[in-house]
Each structure stands twice: as structure tokens, then as C-alpha cells.
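Here the complex is missing a single protein chain, while all its other protein chains stay put.
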Amino acid sequence: MSQSPIGTAAETDLRLPPGLSQERLLDAYRTMCLSRALDIRIWTLNRQGKAAIAASAQGHEAAQVATVMATDPTRDRYLIYYRQLTAMLMLGTTPTEMLIQFLARDGEILSGARQFPLHGAHPRVDLFSFSNVVGTQLPQAVGVALADKMKGRDAVTISFFGDGAASQGDCHEAMNFAGIHKVPVVFLCENNRYAISVPLEQQMPVGSIASRAFAYGIPGVEVDGTDIVASYEAVKEAVDRARSGGGASLVELRVERLLPHTTDDDHTRYRSEEDIERMRDMDPLPIMEQMLRRHGILDDATDAEFKESARRAVDDATDEAEALPFPPVGDMYSGVLESGMGGNSHA
Amino acid sequence: MSQSPIGTAAETDLRLPPGLSQERLLDAYRTMCLSRALDIRIWTLNRQGKAAIAASAQGHEAAQVATVMATDPTRDRYLIYYRQLTAMLMLGTTPTEMLIQFLARDGEILSGARQFPLHGAHPRVDLFSFSNVVGTQLPQAVGVALADKMKGRDAVTISFFGDGAASQGDCHEAMNFAGIHKVPVVFLCENNRYAISVPLEQQMPVGSIASRAFAYGIPGVEVDGTDIVASYEAVKEAVDRARSGGGASLVELRVERLLPHTTDDDHTRYRSEEDIERMRDMDPLPIMEQMLRRHGILDDATDAEFKESARRAVDDATDEAEALPFPPVGDMYSGVLESGMGGNSHA
Amino acid sequence: MPEMTLIEAVRETLRSEMRRDPDIFMMGEDIGPRGGVFLASEGFVEEFGEDRVMNTPLAESSIIGIALGAAVNGMRPVPEIQFADFVWPAINQLVGEAARVRYGTNGGKTAPMTVRVPYGGGVRGGLYHSQSIEVLFAHTPGLQVIAPATPYDARGLLRAAIRSNDPTVFLEHKRTYRLVRGEAPDEDYLEPIGKADIKRAGSDVTLITYGLMLHHSLQAAEMVSQSDGIEAEVVDLRTLRPIDGETILDSVSRTGRAMIVQEDTGAVSVSSEVSAIIAAEGFFDLDAPVMRVTPPEIPPMPFSPLQEAEFMPSPEKIAAGIRQLDEI
Partner (left out) sequence: MPEMTLIEAVRETLRSEMRRDPDIFMMGEDIGPRGGVFLASEGFVEEFGEDRVMNTPLAESSIIGIALGAAVNGMRPVPEIQFADFVWPAINQLVGEAARVRYGTNGGKTAPMTVRVPYGGGVRGGLYHSQSIEVLFAHTPGLQVIAPATPYDARGLLRAAIRSNDPTVFLEHKRTYRLVRGEAPDEDYLEPIGKADIKRAGSDVTLITYGLMLHHSLQAAEMVSQSDGIEAEVVDLRTLRPIDGETILDSVSRTGRAMIVQEDTGAVSVSSEVSAIIAAEGFFDLDAPVMRVTPPEIPPMPFSPLQEAEFMPSPEKIAAGIRQLDEI
């Protein structure tokens, strides 16, 4: 492996699309390392009985950093679901803020610990996720984008969803409307071939979700979600299209879910040993690491430093989050309606 | 026009697909004439304040007779919506039975006059329509067909729906499931380009509903629904496929809705004069008549007789239906649950 | 003060609000050139354009879901569900999502949207154009549910709903659209959400009701006043969530007798809640059981005209109930 500093050796053989530099790639990799370390910690906290439930982003990291890099967090909007841990970090959420969600502690930024981790609304970025009900964010994202179109704002809305969500009626209705009205939305599917235990072939008779784009008069593309550059390019093209008035797109990033659905699940019940073995080849971390090393962007020292600093950050964040109390009980009564609680007026 | 008797002159230049004879065509035309006369009468009864509401089948007649001819009423199943007046007649419902529905009289066969016309379940054919909620019949039809598949019966289920229904989430979910499990169902879309007043281009960004079949891994075909032979062939192919284990199909028959959506509607509010003018060219009755005459299948006398007997049948049916009382008030309390009414047990 | 029908009150309020605030837009089936199936938006697309008076595909879940997305992003959508009977596909977006946006984001996002829902029977609508669908909404924390019965209230409350910052289900009784006329000023007044209104003063018995049944109840009150000298106080709930327990309890404390009149079937309904409020907090004021006049427990409501009439609580049935209650 070459030990050359960033941006000198081997630079020519990695053709980066506009907007993507070696620095950005390295930064993305740093976030992926952090995400992985944090993800492992969260799983451990669950096993220790400290975190009630967790869905892991392991396997989805490259797809998520690529997606965020292709957008502009200062003006774009993100409707996520429960698996976008890496995207959250890319958008500047701190590890402590993340752990507070899983530990349901006071000061939780998204929902005041009223909701599961990754649900609520972000105070600094226009990122939100109202519910755990799979697929509901798709029409909502279309509405968000419609408002921007009506107001002539140049924001683009990214609607994350999984292969499971693609079966919902809401997915059809959302894409159809987006196609009719050319709203600036990117339907971003992280297809990991499973809705909990239901494999793709029991979810749909066709092999790809992107192939449905045709039915909605929008472009659809299927990309290897462990290939950060290809993913970036696909999302960027969709974002640019939306921003320039070209309307909606569907981008399907093929990934593997490296862990069971959540900490409540046991995927050996429904995944074969070969399937579990094969999925490991799709781990985006080693893939990314090899790619960066091959092109001389990453060296041993930097890699070690990323991993070490990720570990430290996660340790510190754990200490910080665990030191916090649960939210005061009385906080639960506020904010049902602007006018008050919303029960009968005499109560 | 040739006055030759059926089946002699000009027979050779009309190539009929297997299963379709000149006799069947003529019979279909007879039913179309009856349907048209009945339809006109129903509209009049509404204008006289006798029928509360009516949706007309005018413009859809050829599509419906073709569809029914391609099926086997002794074993197939039909999930209709409110516009299948012609199909109802083709399946042996009498004009009197139809008028009783519109006049909500005692002895109404489908729902005991609890429901709008064309809603309920047929006592002699496996034809039903549970509700007015557009699109709900599509998953139901898939379930009906699934039961037949599970039981190894050779019945085929026809699920009628309109272009409007195609926008519903239920349409997506139904077709997707049917594609996965290869259930013996034919999704039969009578696309008349309007959902009440909403034109096709405000309903979907693509020009055809059949083109969505690709997304569900099923065959889809778009046919001129005023062309009875082409419509028959398309439906027959789909029915044969379903019956032989080949699974679901989507057949889109393009028709025009010649009258406003219902008797409550006024289409001059939203259809241009040219549009209204042009749609008249798609009236299936003269198209069918010309076609039959061109091929020597229909002569003046027969045509006159069909129309005259249709008029008489409708007159007689009107008298019969109008002579009936409304259902007894007490009948309304029965049949909520098998065990009784279903309110609190003390009530 | 101009006299107008209830549908005119709705239309004029929508028009003036649309003129006042460019963030308001309407969406729904057939609301464009058709003007809505009840003509609530007649002439609107011509004045406000297709963007603000948007015909949608026939897909209720997305109508609400898209409106919700627009609402959290700065707009004030006023989606229309064409008939209440077709709101079921949208329940997930309305009850599951919109109702919890404020709470579930700890106030980070809000969903200022007013979902207009024509509902109710007595219009020969059969099982699928007659339903009262208020129960689930009235049960759901995070929603406001309004059901005006007069043009005056329709104007003041629709305006209040559109300007409020929470998701509101606005129920318009179809039978009242053209049946009910009344005075409704062209001024910019608001009626308070969550406040019932006493539509007739009386000392002998309290009738609590809403929607079309307000008018049947008022008629019944006149009937028993004339025939028996019984004076019924008639409380119009107007808002079904939150319910104005105070006004109800205050009235019952004066009359000692309560009867709830409702078009919706009775089991587990708004009428149950009003009963429960009185049974819990007005118990010591009561001189008689809390009565309810509701339809039979069958799916609302038969298409056949005689059966439909039998289904609806009529002024006569209500009057009979009042007499019975008065005698206890």
C-alpha cells in the first residue's frame, strides 16, 4: 500500500465527478468509521439493557454518506426513517446527541425522548421523521417539495425509504403525484433485500424498485450502494434535476443489512448461512477502505487515527449521555395542541 | 348496406377469433341496444325525481359485452363498480331487476335496496360490489382469486376498475401481490379519461395504465374499447392465461364516457366543446352497428327489431318496477351480524 | 347582515381566506373547474389558479399526506375529502401522522392544515355517501374537530380553523349545505374552537347535539314547548374535540336533565363521551338518567327512502324522548 499523502500519487486513476474531492471522500470515510463504532456501541447498550431498541445502519453507510454529499444541507430537506444513523452524523448530529436518543435521556433533540431514536425533527437541519409507520414519509416528502416548488425555493427534498416501504400504497400515490407535478424530490431507496424477514422475491415480482419509475414518468436508476462514487453520481444527478426544475427521480441503492432488522430480531431464523456469508462481501467499510488505499487517498496512519478517534468519540459520548437523567415526567403533558392539551375543556 | 342473412355474405372479411361467432356478436349487439335504452330510461327517471342517482354506461357498452363474452359466467367471478350496467345485462340480470335497483324497490336483488344501484351481491352469478369506495375491489379481487388458486378451482376473477381507481394505493398493492403470487385475476380497466372531472393528465404522468403492468411483472395491453373484437381478444387472452395458471394480467380498454359522471354532474363545467364533440365519435353503438352491417351480420330489419324490443322491454320493466313498493322499514334491522344486530347486548 | 346557506358560508370563507393569505391552498378531487362536487370552490380555479386550487388524483391517503408535507413546510393547506365516506384511506396520514406532528417532534414542527370533510345523511346517500365519521377524530389527541351547524358558526369556525396552527378536521353536514340558511356577516370574525354554544335557552332539560341534529333538536324543542310547556335548552357542541364540558355541565346544573341527540350510531361515540362527562362531573345535579337519541346500531344508512327516514333521529322522535325524560 502506498503511504503517500493525500492527493499526490495515483490520483489520476480515480476519476471523481464534479463536487467530489479526495478530501470529501476521506471525510466521508471518517464519518463511516464513526458511524460503525457508534452503531456497535448502540447494539451493546441494548444488550446491556440500556437502550430499548435499535436499528443498525451497518451495511448502509456508504449509501448514506454518498447521498448526503450529493445534497446541500443548508437548503435541502431530508425525510428519513429509522436506519439513517450515518446520514444523521454526516449532517452534523453529534455522537452524544445520537446516544441520547437511544438512551431516551433529557435533552434529546428530535422528540424530547417521546419517540424512538431517529424520530422527530432536527433542530439544526431540515431533517425529520414523524412516525414509525413505514412509507408514510413518501407522500409527506412530496408535499414538502410541493411547498418549495410553490414558493419558488430551490430546496430539494430527499425521501429515504426501504424496499419494504415500496410495497405500500402510499409509495405509489407519492410517486404518481410527484410525476404529475414535477416536484423537486428524490426518492432514495436503500434496498437491502429484506423487510425484516421478508425477502425481496416475496415483496415484489420484479427485481428492482427503480424499474417502477417508468410507471410514474420519472427517471429511475439502480446503483451499487457500496460504491460511494457511483452512488454519489446517481444521487447528484437526481438532485441537480430536481433543483433545476426537472422534477422527481427515483434512486435505488443496493446494499446489505449486515445485522438483524433490529436488536429485537434474529436473522438466523430466516437467512441462510450462505446468504449471511455472502452479505459480508458487501460491507461498505472494507470496500471503501480498499478503494481509498488503492488510490493512495488513505494510509495506515490515517486509517488508524480515524478508527481510534471514532472509538474515543463514542466512549466520550456514552459517558456524556449516560450521565444525563431521563426527561422530567411533567414534560410529557405539553405540546399536544398549541392551545393546550386537547382533552375535554373541563378536565 | 347488404341485407343478406347472417353468416353468408362478407363473412370472409371479418376474421373472428376462436370463441366468437357472428351469432355471439349479434347477441352482444342486442344487449348493447337494450343497455342503451335502459340507460336512457334511468336518466329520465332521475330527471323525473324517481331515481336518486345514476351512473351511465353509455360509451362503455362494447367494452363490457366483449369482456363478459371472454369469460365463463358459470364459473368466473366479477367484481364490478357502478358503471357495469351492460355487463350486468350480459350476465342475465333482467331490466326489471336493474330498474328496481335505481328505484330502490322491494325485492332488489343485490342489497335489498340498502345500497346504491349496482352494489351488493348477485344471487345468480358470482358478481359483487361491496362499496362505493373507489379502488377497494382490486385487493378484494386478488383475494377472491387467491382463494380459487388455493382450492385448485379453475375460476377466473375479473376486477373492473376505472382510470380513477388506478391512482389509489390499493391498486398498486393489489397488482403487486397478484404479480408475486400469480393469482388468476384480470384487472380490467375501463379508461374513459376522466375521474368525474379530473382528466387523465391530472391523474397520471404517463399516457396509459397498461404501461404500469411492467412494474408488477404482469402482461399489460391497451385496446380500443369500442372495437369489440379487439377487446374480446385481449380479454380472452388474459382470461385464458389466468385459467391456465399463468397468473394475472392488466387489460386497459379505452372508451369515452358519453354522459356526465352521474346524474348529479354537469360535464360542460369541465369538458370543452371540442372534447364533447369528439367523444361522440367513440360511441360504440353506431361503431358496432356499422361493423356488423359492413360484414353482413346485421340488416335493417334485425336492427329495427333489436331497438324496438329493447324499448318494449324497458317500458315493461319500468311499469313492473314502479308498481313495486319500497322495502318494509323493518327489514333494515336484520343482518348486521349473524348473531343479531351488533349493538350493546342490553339495547 | 347577509343571509346565506351553509355551503355559501363555507365558500365565502374559503374565498376570503384565500385572498387574505397566499400560503393557503386547496387540494382535492374535482375542486378545479368542476368547483367541487358540492360547489364549495365554484369559480375558485379561475380566480386563484391551478396551483392553489389543485385537482388531485383519486387517492385520499396522498391528499392528506401531501397536504401534511406542505403544512410542515410553511403552507396552510385546506385539503378536501370529497365525501366523509372516503376518508378511511387517509386515516393513517391524518390520525397516525398529522395528529402527532407537534407532539412527536416536541414542538419542532407543526401541521397547520384544515381538512374539510362533507359528512352525514338524509341525502339518499346509502351506505357510502351518508356516514358520520367523527368518532376516531374526536378520540385522537392532537386533532381539533369542528362540526358547525349554522352559516354563522361555519364562517367563524372555518376561519379559526384555517388560522390555527394545528391539524383540524372540519365537518360539514351535507344535508345542511342547502337546507340551512342564516345570517352570517361579511366581517372578519372568529368563533372560538372548543366552545359550545347555547342555541336555545330552557330550564327543564338540556339537549346536547351538533350538526344536522341541532336543527332537528331545535324543532323538537319548539314542539314540546308548544304541546307540553317543556322548555329545553339546546347546546350546540360545535367542536367535538376538545369537547366543551364546562358549558354542558353548567347547563345540566340548571336543568337537572340531559339528553344527547346524535345522527351517528351511538355505541362508543361522541354521545357516549358527553354522557360520561355528565355522569362523572354532573352526577349530583342530575334528576334523571342521561338519555341518548341515536339511530339503530346498523351501518348508516339504507338507500331505500323509508328506511333512511327511519334511521335518522327525527324531531318527532326527539320530542318523544324529551317528554319521556321530563316525566322521570
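We call the chains A, B and C, going by the order they appear; numbering starts again at 1 in every chain.
One rule holds in what follows: contacts are C-beta pairs under 8 Å (C-beta built on N, C-alpha and C of every residue); 3 or more make two chains touch, one makes a residue touch a chain.
Predicted model only: the values in this text are computed from it and were never measured.
From the options C:A99, C:M223 or C:A319, the residue with contact to the unseen chain in the full assembly is C:A99.
The chain omitted from view is touched by exactly one of A:G164, A:G225 or A:G247, namely A:G164.
When you scan A:Q115, A:Q137 or A:S249 for touch with the missing chain, the hit is A:Q115.
Considering the whole complex, the residue from C:M1, C:A201 or C:A279 that touches the absent chain is C:A279. Here the missing chain is touched by one residue of C:L127, C:A160 or C:A319, and it is C:L127. Not every partner is drawn; the one left out touches chain B at residues 77, 110-112, 114-115, 119-123, 128, 130-131, 133, 136, 138-148, 150-151, 169-170, 173-174, 176-177, 180, 334-339, 341-347. By the touch definition given at the top, chain A reaches the unshown chain through residues 52-53, 104, 108, 111-116, 119, 131-135, 164-165, 167-170, 195-198, 202-204, 264-265, 269-270, 326-327, 329, 331-333, 336, 341-344, 347. Against the chain not shown here, chain C presents residues 61, 85, 88-89, 91-92, 95-96, 99-100, 103-104, 127-128, 135-136, 138-139, 141-142, 240-243, 265-273, 275-276, 278-281, 283-284, 286, 288-292, 297-299.
In this text, only the chains that are shown with their structure count from here on.
Compared with chain C, the chain whose C-alpha mean position is the greatest distance off is A.
If you average the CA atoms of chain B and of chain C, the two centres end up 37 Å from each other. In this assembly, the C-alpha centroid of chain A lies 47 Å from the C-alpha centroid of chain B. Taking the mean of the C-alpha atoms as each chain's centre, chain A and chain C sit 42 Å apart. Among all residues of chain C, those that touch two or more other chains are 56-57, 59, 61-62, 89. Within chain B, contacts with two or more other chains are made by residues 167-170, 202-204.
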